[in-house]
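These notes concern the structure reproduced below.
The complex appears here without one of its protein chains, the remainder shown in place.
== chain A ==
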Amino acid sequence: MIKSSLLSYLPGAVVVLGGLLFALGAASYPLGTLLRPGPGFFPMVIGVALALMGLGVLAETRRSRAAAGAADEPFAWRAVLFTVASVLVFAFSVERIGYVPAALLLIAIAGLAERRSDWPALLLVALFMAVFGTLVFIWGLGLPLKAVGAS
């Protein structure tokens, strides 16, 4: 109970912290004067405003805490994990092994995000994406990638 109510303050706290860090970063650039604002001036104002908005969010959380309590959907760990992994693998491999193998890897890993995947159908999707992507992006738009092999 206590843990979950503390957790509900987390988003607001993150915003406040983000604002303060941004203001701190802005302070490392010349602030200038109102007459001639430097590169740090506007970011400083933004950082402070962000922190203030975070305080507003915190106050709101405090006020509505009693009223809330709607059951949250569970955090989609599986979807996040496999989506992120598939895109990362694609990013690291596309320039080394070529577009088609990288795309196959992405589809295979992303397919795991769903609990029950229809692999034969996904294979068709992979085939389509390999042909379509090569035609449009590599031949059509001339991306500096190879269909297969390092670019």
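One rule holds in what follows: a contact is a pair of C-beta atoms (placed from the backbone, for glycine too) under 8 Å apart; a residue touches a chain by one contact, two chains touch by 3 or more; residues count from 1.
Throughout what follows, contacts and distances are computed from a predicted model.
*Asks:* Name the chain not shown, per its UniProt record: "propanoyl-CoA C-acyltransferase", "Putative Zn-dependent peptidase", "Molybdate transport system ATP-binding protein" or "Tripartite tricarboxylate transporter permease"?
*Replies:* The chain we cannot see is, by its UniProt record, "Tripartite tricarboxylate transporter permease".
*Asks:* Of the residues A:Leu17, A:Val80, A:Val131 or A:Val148, I need the one that contacts the missing chain.
*Replies:* Selected residue, touching the omitted chain: A:Val80.
*Asks:* For the chain that got dropped from the picture, name the residues of chain A it touches.
*Replies:* Listed in rising order, the touching residues are 11, 15, 18-19, 22, 25, 29-30, 33-40, 42-43, 46-47, 49-50, 53-54, 56-57, 59-60, 72-73, 75-76, 78-80, 83-84, 86-88, 90-92, 94-95, 99, 103, 106-107, 110-111, 113-115, 117-118, 121-122, 125-126, 128-129, 133, 137, 141, 143-145.
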